[in-house]
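For this view, one protein chain was removed and the others were kept in their places.
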Amino acid sequence: MSDGRSRISTDLDFGRDGKQVGYLNVPHSRDSSAWGTLLMPITVIRNGDGPTVLFTGANHGDEYEGPVALSKLARALEPDRIDGRVIILPALNLPAFKAARRLSPIDGKNMNRSFPGSRNGTMTEVIAHYVYTELLPLADVVVDLHSGGKSMTLLPCAVMHRLSDKALEARTMEALQAFGAPAGLVLEELDSEGMLDTAVEEMGKVFLSTELGGGGTLSVPTVAIADRGVRNILSHFGVLEDTPAPSVEPTRLMEVPDTDCYVAAGHDGLFEPLFEVGDSVAAGQPVGRLHFIEDPHRQPVDLPARRAGTLICRRVPSETERGDCVAVIAQDL
Amino acid sequence: MSDGRSRISTDLDFGRDGKQVGYLNVPHSRDSSAWGTLLMPITVIRNGDGPTVLFTGANHGDEYEGPVALSKLARALEPDRIDGRVIILPALNLPAFKAARRLSPIDGKNMNRSFPGSRNGTMTEVIAHYVYTELLPLADVVVDLHSGGKSMTLLPCAVMHRLSDKALEARTMEALQAFGAPAGLVLEELDSEGMLDTAVEEMGKVFLSTELGGGGTLSVPTVAIADRGVRNILSHFGVLEDTPAPSVEPTRLMEVPDTDCYVAAGHDGLFEPLFEVGDSVAAGQPVGRLHFIEDPHRQPVDLPARRAGTLICRRVPSETERGDCVAVIAQDL
Amino acid sequence: MSDGRSRISTDLDFGRDGKQVGYLNVPHSRDSSAWGTLLMPITVIRNGDGPTVLFTGANHGDEYEGPVALSKLARALEPDRIDGRVIILPALNLPAFKAARRLSPIDGKNMNRSFPGSRNGTMTEVIAHYVYTELLPLADVVVDLHSGGKSMTLLPCAVMHRLSDKALEARTMEALQAFGAPAGLVLEELDSEGMLDTAVEEMGKVFLSTELGGGGTLSVPTVAIADRGVRNILSHFGVLEDTPAPSVEPTRLMEVPDTDCYVAAGHDGLFEPLFEVGDSVAAGQPVGRLHFIEDPHRQPVDLPARRAGTLICRRVPSETERGDCVAVIAQDL
Amino acid sequence: MSDGRSRISTDLDFGRDGKQVGYLNVPHSRDSSAWGTLLMPITVIRNGDGPTVLFTGANHGDEYEGPVALSKLARALEPDRIDGRVIILPALNLPAFKAARRLSPIDGKNMNRSFPGSRNGTMTEVIAHYVYTELLPLADVVVDLHSGGKSMTLLPCAVMHRLSDKALEARTMEALQAFGAPAGLVLEELDSEGMLDTAVEEMGKVFLSTELGGGGTLSVPTVAIADRGVRNILSHFGVLEDTPAPSVEPTRLMEVPDTDCYVAAGHDGLFEPLFEVGDSVAAGQPVGRLHFIEDPHRQPVDLPARRAGTLICRRVPSETERGDCVAVIAQDL
Amino acid sequence: MSDGRSRISTDLDFGRDGKQVGYLNVPHSRDSSAWGTLLMPITVIRNGDGPTVLFTGANHGDEYEGPVALSKLARALEPDRIDGRVIILPALNLPAFKAARRLSPIDGKNMNRSFPGSRNGTMTEVIAHYVYTELLPLADVVVDLHSGGKSMTLLPCAVMHRLSDKALEARTMEALQAFGAPAGLVLEELDSEGMLDTAVEEMGKVFLSTELGGGGTLSVPTVAIADRGVRNILSHFGVLEDTPAPSVEPTRLMEVPDTDCYVAAGHDGLFEPLFEVGDSVAAGQPVGRLHFIEDPHRQPVDLPARRAGTLICRRVPSETERGDCVAVIAQDL
Partner (left out) sequence: MSDGRSRISTDLDFGRDGKQVGYLNVPHSRDSSAWGTLLMPITVIRNGDGPTVLFTGANHGDEYEGPVALSKLARALEPDRIDGRVIILPALNLPAFKAARRLSPIDGKNMNRSFPGSRNGTMTEVIAHYVYTELLPLADVVVDLHSGGKSMTLLPCAVMHRLSDKALEARTMEALQAFGAPAGLVLEELDSEGMLDTAVEEMGKVFLSTELGGGGTLSVPTVAIADRGVRNILSHFGVLEDTPAPSVEPTRLMEVPDTDCYVAAGHDGLFEPLFEVGDSVAAGQPVGRLHFIEDPHRQPVDLPARRAGTLICRRVPSETERGDCVAVIAQDL
């Protein structure tokens, strides 16, 4: 396969000062449009040679705080108020976003397992390849706004990884705290291959992610966290010349030490939570219960926590399949 | 068409004392099973000649407090603790429940617009016809547990209608207050044809409904309201010989006076709520906003409340179509 | 609704002597053909004023002995060999047949619950209405060839009903024995509303059905039974002037006395039969077993016969849903 | 079933002078929106007590000249230029139009076989019922703009029926000629039950239809015919006080005398036309040919005209099923 | 992955003189046929050692002039009339052709971006690999007959590329003019990776393509162009010993100099063309317009040409998505 330049084109000039609002043109030949194009919205605001921050939303198509906060930011931000460059992609996996699904309906792929992508691959891979080869090299900092999506809801938090480059880890921790989410999650990613996170970190750049609510809905407080967080990041890196954001509560740092923190359903059933996000759970306590409504003779099954800690995530849809994650427990760092 | 007896059969004997756990056998010939049967779970507990309470859940298949609370009740209730009869159908629209959808995947029908049903009709109509002809005549009180379903979330409430039979209305109001939900909604149903509610009310029996949360998920507090409410109803009507339920806050009575209380989306877009359920809204204030993420040049559109009051319902899925209800406002009675 | 004549037309003249091979033209406006027509194959062979036998196949679209035996008969039969009239519809539910499904893919309906049909109804109802209003009045005898379809396999048999008109029942029994299938099933249909059977019987005409194998496949012996049976019927009623068919074994008469003869699956699972069609089963013996392959901790469940007798039917697809019929037991008459 | 007033509501006041642009609110509860509404665009322009003309488009959802010409008309028409009332429904079968299909994706129904509709029926029936009970009584003249849809293309023409009320037929013929299409088709509808046409004609009102191109596309000339025709009709009935439309060629009157004018495919195959719309065809000449590309050993099959005349319609999609209409031949009146 | 020989087999012997009509056997194991085979029709006609011309149709499955003209050619051509070898594949992407879709329904792939294919890849890749490894080496000239497909219609033309090998370009230009289409398009393909075109050109062989109409239909004139063109090509290369084809108009040579020649829709809407194929357009003139029928308050949007020239292509389906190409403008060479 060729490793030439991406087939994605754009009328925007990333090196130009000023504000440009437009599209990435992603070729998308299909039955209903032989020479169709997917138009991915992008906004670039630049003023001089300060640092470049790349914001992405809808890496998973059913996570909405990112697209909304980033669309607002793209409309609001003017070049004369910044020093540096801000690149905003509110809907990274646009086909998934249009379908209101986690994964792309075109190829069934998870954008966040598709990096570094492929020029001649499927739609998701083609987008990942463009981001990897064209946008990441321009960026100093990448902030990828996730939420729990339709299947999960989380304690709103910013997320970073333990890194072997300790200087980069320290800078990332500063960014995480600057974001100003109620909680900060420091992850030891067991298998990070294919993630945007990994692609950025391996380039030695600051990468920050978030998990802001979920359930395929937006809420007033989680949108506020996202709105404030993206501006805080721009201030932190000196891109936004605003007065500093109003002081927020310090971020509570947490970790998910091992896979015992995940509680999975052992059967198909109807999931009843016994704790809500933010509650403290003791080891052995059932965090939820599976009901078998169709079989009136069958007893419900409890789903115990294997570790004590704070419930930071629970499943949203009641209907649950064997193997689905129903809860995640974190511990203070 | 014939108006003979329902084709649905059961091994249960509604006139027998004791506890019977079993199924309604609904004939369901289909491609994968020529002589298939849909087994609808049902529990009957009877002790003497006291009143009969019929409980139904999952009238809409994506509303879960009902099925869970009623399954628990069916397991827990023993005949020697009651005086009368309790009939429990935890999943009235079982095909919709199995599909985790509001409407039946078999015929696309809304169970709550299908009464009095039809012996030779579609699956939903056949079930409605059985309930109408076989179960309603046995009942003195019918409680139908709804929630908001996958598309809406509501302030947890019990629901009743204004009735022309004022004595029945008064008895219903007592039942509503006995249920013990935080709120009580008194509706002037504009077009109630086809509803289970109407079918029961026209027989001169007490009918109570609920709206308990929504979003296609269960929550710890809404399950607790349902668990407590069904027992409160049994105590209120003298069926459950328990000590009375622990005193709960009095129910706040509300109404939705007219269609101006509903806020609808005027465009396809991404819905951002600006108020949460339970918040007070002033007339003219936007209760939410539609974003057009795919079109970075298009401004969001505000969705103003036409009436002041309390937001008792909002849309859950962010993706929204023209005409979707995004909020409902109620006023104190 | 109008009760005018059917919209189905044909170039064939049922009153004309000779052999006519053609179509019923069923209007079928659809997205891909605004003025489309469904062409239902039909053959009419007539010679003088002898009795009229109407043969139908694929009343359910996944039952194949009928279509094959009737297509052969339609090609082979010449007017100079008969005395009377033979009308052959090899594929009554043509849309279901084309889709290789039991029910019509157009309206999801079971043809054999759609009589007397409706002029302005759905596709299945429109066909039933034509048969009811145009073909049944022409017929003296109706033979409707069924098999088990994709979900069931049966001991090959001819089938008739207990009738209140005892003279008609006797004539039907003679026809059943003349058909020459290995077995003959005499059914007390509990709920026969909507069946072609009922429509014919209520007109006081001889109606015979069959169940010949199944599993959505053809077999050498069951095709032979069908081939021979349709000619035997024509001989029996004096329509075919052939030498009589070679003597066959006498038909073993059986009945299915009550619903205890049906064995249903109580759970979703993988069905393992423990008896084959034709085997003798004692009451209480498990006729099959449900396995739960996905859950290695769960024990299989036995499915016991509630009555002794001969297994005349078992489920074919291993994957089985709660409520599916897995076996039917018959007793000698 | 109830025969009460339609559940469809609107903020528009049909009796008010001036121009009102808004929606019919069609209740549409569905899985993704429990209390959803289908918003059907409608425009009413009224000035005094002149006659009322009702225009409808997209009776079939894949016919586009109507929606476009009527949207333009609705935007352009101002009350001070008219005398009377114009009611414009650019997309009568809105769900079909949104899906770009002939039939409604919600219930699979053909709007033009669904009149007089039903209050409690399916979506298509509910819309038909509203039109029948609320709009037709207001109208003096109804013009329903059709095209060939995705499967057919036609010689652009206005269409009327032979009527038993000869005075009404004469007035309709005048309207047909006033419309100014290149051709005028006078049909003897064999089975008109359920059509909007019939509903209007039976009320003794002028009903005019059109067939303007097709193939699921718009063309410059057919849009021009529609744009001009709707204004000509308004002028003809004295509603539009414009100077008369520039003189157009007189309409060529044609008829389709019997079903021999229709040519149908006898097999599944790939349709190659041998004549285009407007060409003269002799009886016996093949109007097209079916190819069997997948079977290189099979010869193509010619599809001969059974009558001489002008080809006024041919099938568009090459892929063709047995029974599909591939051509219609008309004769000059 | 292995790079062994293709799994596709055939009974045809490409080296044998005479005419052979048969199939390529493409292994196609699937749910409904464990050991199924896709039978791709192929015809080989050979007489001695003259040049080999390979004709392919239905590279995209909804383009029909190729399959029809090539099926006719395959039936008509006899070895004694030729000098050399003609290999005819009327339906290159047979699964897409059977589904009447541009792309393969099996793997969603575009055949014309799948070269050189892969032995162990998906169905489309496996076919491309066979053509690349087994057929292209046999060919001196490849003619791949395209049309606009269901979404586009084009001015009928033959198509070639600017080539770095100028001698090959000159020979290709001679072939293009010999084909005898009304127009000839000379393309500077920006990104030709994966195309059959490129695969052939890189082997130093003459490659000619066409665009003949579209809209998923056939027309009398475009079929005639294809019929004549394929014979002209055979004559031009000395394979067909016919008298030369009757003189045709010289081909008008055109080019599409840059991406400004493409006009795309900026919104979802209903596309109304303002010019037809073959019309001259001035820079800045709107070539079409997007209507928003569902929103009666929203004005249509014009879609202006960015360059002057001749409209050689326009979108067919009125329903249009953001990013769809609605028109292409070419300029005389």
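The letters A, B, C, D and E name the chains in turn, as written, and every chain counts its residues from 1.
Simple rule for what comes next: contacts are C-beta pairs under 8 Å (C-beta built on N, C-alpha and C of every residue); 3 or more make two chains touch, one makes a residue touch a chain.
If you're wondering where the values come from, they're calculated on a predicted model, not measured in any experiment.
J.: When the whole complex is taken into account, which chains on show are touched by the absent chain?
T.: A, C, D, E
J.: Using the document's definition of touch, tell me which of A:Phe14, A:Tyr262 or A:Phe292 contacts the absent chain.
T.: The single option touching the absent chain is A:Tyr262.
J.: Which listed residue, A:Arg85, A:Arg101 or A:His161, touches the chain dropped from view?
T.: Reading the full complex, the residue touching the unseen chain is A:Arg101.
J.: Spell out, residue by residue, where the missing chain touches subunit A.
T.: Contacting residues on subunit A, toward the hidden partner: 60, 62, 101-103, 108, 110, 113, 148-152, 191, 193-194, 262, 264, 266, 315, 317, 321-325.
J.: Spell out, residue by residue, where the missing chain touches subunit C.
T.: Contacting residues on subunit C, toward the hidden partner: 21-23, 39, 41-43, 58, 64, 67-68, 71, 74-75, 90-91, 94, 97-98, 100, 215-220, 223, 270-276, 291, 293-297, 299-300, 316-319.
J.: For the chain that got dropped from the picture, name the residues of subunit E it touches.
T.: Within subunit E, the residues that touch the unshown chain are 2, 4, 7, 25, 28-39, 106-107, 120.
Here is the rule we go by: only the chains that are shown with their structure count from here on.
J.: Could you find the chain whose CA centre sits the greatest distance from that of subunit C?
T.: Using the mean of the C-alpha atoms as each chain's centre, the farthest one from subunit C is A.
J.: Would you indicate which option in B-C, B-E or D-E repeats the interface seen between C-D, with over half of the contact pairs matching by residue number?
T.: Matching more than half of the contact pairs of C-D: B-C.
J.: In terms of residue numbering, is the interface formed by subunit D and subunit E classified as same (over half shared) or different (under half shared)?
T.: At the contact between subunit D and subunit E, which are copies of one sequence, the residues are largely the same (over half shared).
J.: Using Cα averages as centroids, what's the distance between subunit C and subunit E in whole Å?
T.: Roughly 49 Å separates the two chain centres.
J.: Centre to centre, by mean C-alpha position, how many angstrom separate subunit A and subunit C?
T.: Result: the chain centres lie 58 Å from each other.
J.: Can you tell me which residues of subunit B touch two or more of the remaining chains?
T.: Expected reply: 39, 294-295, 317, 322.
J.: Mapping chain-to-chain touches, which pattern fits: line, ring, star, complete or other?
T.: Chain contacts: none of line, ring, star or complete; other.
J.: Tell me, which pairs of chains are in touch?
T.: Those chain pairs which touch are A-B, A-C, A-E, B-C, B-D, B-E, C-D, D-E.
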